[in-house]
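A single protein chain has been omitted; all remaining protein chains appear in their positions.
Up next is chain A:
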Amino acid sequence: MSARVSFAVAWMLSLGTMASAAEVNLYTTREPGLIRPLLDAFTAKTGVTVNTVFVEKGLAERVAAEGERAKADVLMTVDIGNLVDIVDRGLAQPVKSATLDSAVPAALRDAEGRWFALSTRARVLYADAKDFADLKSIRYEDLADPKWKGKLCLRSGQHPYNTALIAHHLVKHGPEKTEAWLRGLKANLARKPAGGDRDVARDIVAETCEIGLGNSYYVGLMRSGRGGPDQQKWGEGIKVVLPTFEGGGTHVNVSGAAVSKNAPNREEAVKLLEYLVSDEAQGIYAKTDYEYPVKAGAPVDPLLTSLGTLTIDTVPLTEIARNRKAASLLVDKVGFDH
């Protein structure tokens, strides 16, 4: 009996040490299904197990509460605002890595190495494929033009993808013009702002509206047929244009990561980040998720290149992140979602 107990104890202990030998804990606001292929490839290559928890809302609060003994090693988000927020709360630690610094352009990472973008996505125009007149040079500002009255579909103004775009507009044009722009957008809405970006494509195909905004990778996900024939029909039923800001470029957002301040497995955490910007991983980002890689020269999926040449606007991401609260308040002020 006692032998059995001691065996059980030894087994449990060995489990504990085995697990702690090579593992990294990933807290993510990004649905893990999307990055599963990347994590599996990382484990296959390095033997480091990746434990994940998907915390869509409240990731920062949880890490902050766990404090010194937090299990979190890598914190991953899909919006620049949330990423910078983690840094602002002092939950990230600086990382010095020649690999990371050379792979990620300076504009897409923190100067002190507290956050790194891993992939980028553009906020693009979805439009009715049947009516594709002079949209080639459309600007974000034009979406408030009354000629689109009753023809525009958007997801909630409070969704980070839209808040970031509105914050970008704020940096470009200031609060008054942004408020007027938002009121214009609201007046043009064909339906309540709700659902996701894919719903925008579906509603365009359903002739509920003619134009709308969505992230670039959804186009790839829909058109590839990976989501089934219905989604493929939506993806193929829309034309996609890369809009720009007046005299500027296209709005992009990022998915990115930071190493947690109290990371118990710091070494593995850095290893994971370095892997995620390797040629192989950046290729997977492009191929399975249809994202734009951050690493210069990494291949872009043909489904994405077919959308046109992406010219990223020059406003720094951190500037956009700083304005997201003001943007969110403006959305409420004009009653955008009501």
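The rule we apply is simple: a contact is a pair of C-beta atoms (placed from the backbone, for glycine too) under 8 Å apart; a residue touches a chain by one contact, two chains touch by 3 or more; residues count from 1.
By definition in this document, contacts and distances are computed from a predicted model.
Engineer: Name the absent chain by its UniProt protein name; which of "ABC transmembrane type-1 domain-containing protein", "(2Fe-2S)-binding protein", "ABC transporter permease" or "succinate dehydrogenase" is it?
Structural biologist: "ABC transmembrane type-1 domain-containing protein"
Engineer: Check each of A:P175, A:G196 or A:P299 against the chain that is not shown and name the one that touches it.
Structural biologist: Going through A:P175, A:G196 or A:P299 one by one, A:G196 is the residue touching the chain not shown.
Engineer: Sort through A:G47, A:G90 or A:G335 and give me the one touching the missing partner chain.
Structural biologist: Missing-chain contact among the listed residues: A:G335.
Engineer: Of A:P32, A:G283 or A:P316, which one is in contact with the hidden chain?
Structural biologist: A:P32
Engineer: In terms of residues, what is the contact footprint of the unshown chain on chain A?
Structural biologist: Interface residues of chain A facing the absent chain: 25, 31-34, 51-58, 60-62, 64-67, 69, 71, 81-82, 85, 156, 158, 160, 163, 191-199, 202-203, 205-208, 218, 227-228, 230-231, 324-325, 327-329, 332-333, 335, 337-338.
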